[in-house]
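Here's a structure for you.
In this view, the complex is presented without one of its protein chains, the others remaining in place.
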Amino acid sequence: MDFTPVWASRWLILDSFATTLTLSAIAVFVGTFVGACVTLLQLIGSRLLNVVLRAYIELFRGTPLLMQLFFIYFGLPMLGLDVDRFWAAFVAISLYTGAYVAEVLRAGVEAVPRGQTEAATALGLGFGQRLRYILGPQALRVALPPLVGVYVAVIKDTSLATVIGYNELMRRGMELVLQYGRPLEVFLVVGLLYFLICFPISKLSEWLERKFTRDAGGTEP
Amino acid sequence: MFLDWGSITSYYGLLLQGAWLTIVITLASFTLAAIVGVLVAAARASAVAPLRWLATVYVEVLRNTPVLLQIFIVFYGFPSFGIRMTAITAGILGLGFNVGAYLAEIFRAGINAVPRGHREAATALGITPLQSFIWIVAPVALSKVFPAVTNMFIATLLGSSLLSVIAVPELTGQTNEISARTFLTIEVYSFSTGLYLVLTLGSALILGMLGRRLFPARARG
Partner (left out) sequence: MGTFDKLAKTGFAMGLAVALGSLIALAPAAAQTPSTLDKVISSKKLRVGIILSLPPFGMRNAAGEPEGFDVDVAKLAAERLGAQLEVIDTTAADRIPNLRTDKVDLIIGQFTRNAERAKVVTFSNPYITAVVMAIAVPKDADVKAAKDLDGKRVAVIKGTTQDKAFSAAVPGASIQRFDSSAAALLALKQGQVDAMIEDSNFLNYQAKLDENLKVVIDDAFKDLIDYNSIGLRRGDPDWKNWVDMFVFELNSTGAGNALYKKWFNASMPAPLNPSF
């Protein structure tokens, strides 16, 4: 093992690591926003709107992110929209994450017994109040652990932006391997950097799950 | 816009071949993952502490680094140790070992969810631990986690697209190649997106039917 070339390129690696962190933050925040909007619209939902939203979720959960990246990067401009590499990665990762977030939130909403909503309506609570006091807190409690799990998955998935030439950590790693021919050393360092962000978040997800299961007094996972 | 649907008809054959390879890779990787998953789950429940630690490290490392990186390490990194294999084998190993880490956790959760009384009753009846695991614990555990296993199967199918980066001509690789050769970008990507949807929605349908068939009474367990 010889880490000299990796050490010599440390600033390049950290620079691309920052890019990966930016892309991850976009995935988490914009993706959550998209997913939450979709879930809210589904709750209000007219039948037609629900069909459209369902199609969006199935489309983005049923095709590989790699395909979505290529399609958005090369496809959207042909439809007259000018997207560069960053925006293509932004749009693809946000929509992809949004679909998974929406699915997790929906499961949370469905875990709240229907009777509660009916009771709240009978008591004269409006949609906003029901969401704020009845549905939201309980749904979020169920959805939060898997939601954090989704975040770990999408942070790792930002590595796929490398295929459209976005200069994130994985692509920089490949470049260094070619330049110095030390694949194992470079891949180990790249892997370690991903691990440093993903591991704590994974643990957070597991902790939340244990906490909420215990608080709920249940034994079922 | 210059969409040309007529011209891609001559590439349907190649794309379907790619889809077939995607199915083969998915089945092979998932079979490997199931074996790895059972072994690692067993190791995590083992009385031998080092075995438990090793299994824990395996699960954490593989679940907290990108699968693309793991595939790169098998294909580009392993030859440094003198371990060489074809791209498709490297891809199946990389994907299979990755999904195995997730399945190990799912299996573990399933086994933990089996009421202790089941096993105690079996022991009281004079059934050996192995027999009791195979005939009593495993089926109940699987029935509890079958939806999660189905999700992992679909994740494997989507993940197989990553093999395109190491020159495996599965559906995504074939799509990129035809797009590069013919410039019919939107046309081929649309067609392949459709194929992926057929594959993922089809798998969900078949596995859902299988689940209801195998675990009729416990399906909602």
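Labels A and B are assigned to the chains in the order they are written; within every chain, residues are numbered from 1.
Heads up, the rule we're going with is that a residue touches a chain if its C-beta (ideal position, glycine included) is under 8 Å from a C-beta of that chain, and two chains touch if they have at least 3 such contacts.
Computed from a predicted model, the values in this text were never measured in an experiment.
Which of B:Phe30, B:Tyr58 or B:Tyr76 touches the chain that is not shown?
Hidden-chain contact among the options goes to B:Tyr76.
Can you say which of A:Pro113, A:Pro137 or A:Gly165 touches the chain missing from this structure?
A:Gly165
Using the touch definition up top, pick the residue from B:Ile8, B:Val40, B:Leu69 or B:Val165 that touches the left-out chain.
Candidates B:Ile8, B:Val40, B:Leu69 or B:Val165; residue touching the omitted chain: B:Val165.
Please output the residues of subunit A touching the missing chain, sorted low to high.
These residues of subunit A touch the chain that is not shown: 8-9, 12, 15, 74, 77-78, 82, 84-85, 163, 165, 167, 174-175, 177-179, 181, 183.
For the chain that got dropped from the picture, name the residues of subunit B it touches.
Spelled out for subunit B, the touching residues are 75-76, 79-80, 84, 86-87, 90, 164-167, 169, 173, 176-177, 179-181, 183, 185.
Going forward, only the chains that are shown with their structure count from here on.
Which integer distance in Å separates the CA centroid of subunit A from that of subunit B?
20
Spell out the residues on subunit A that touch subunit B in their complex, using ranges where they run on.
58-59, 61-67, 70-71, 74-75, 78-80, 152, 156-157, 159-160, 162-163, 170, 173-174, 177, 183-184, 187, 190-191, 194-195, 198-199, 202, 220-221
Could you pull out which subunit B residues touch subunit A in their complex?
1-2, 60-61, 63-69, 72-73, 76-77, 80, 109, 112-113, 154, 158-159, 161-162, 164-165, 172, 175-176, 179, 185-186, 189-190, 192-193, 196-197, 200-201
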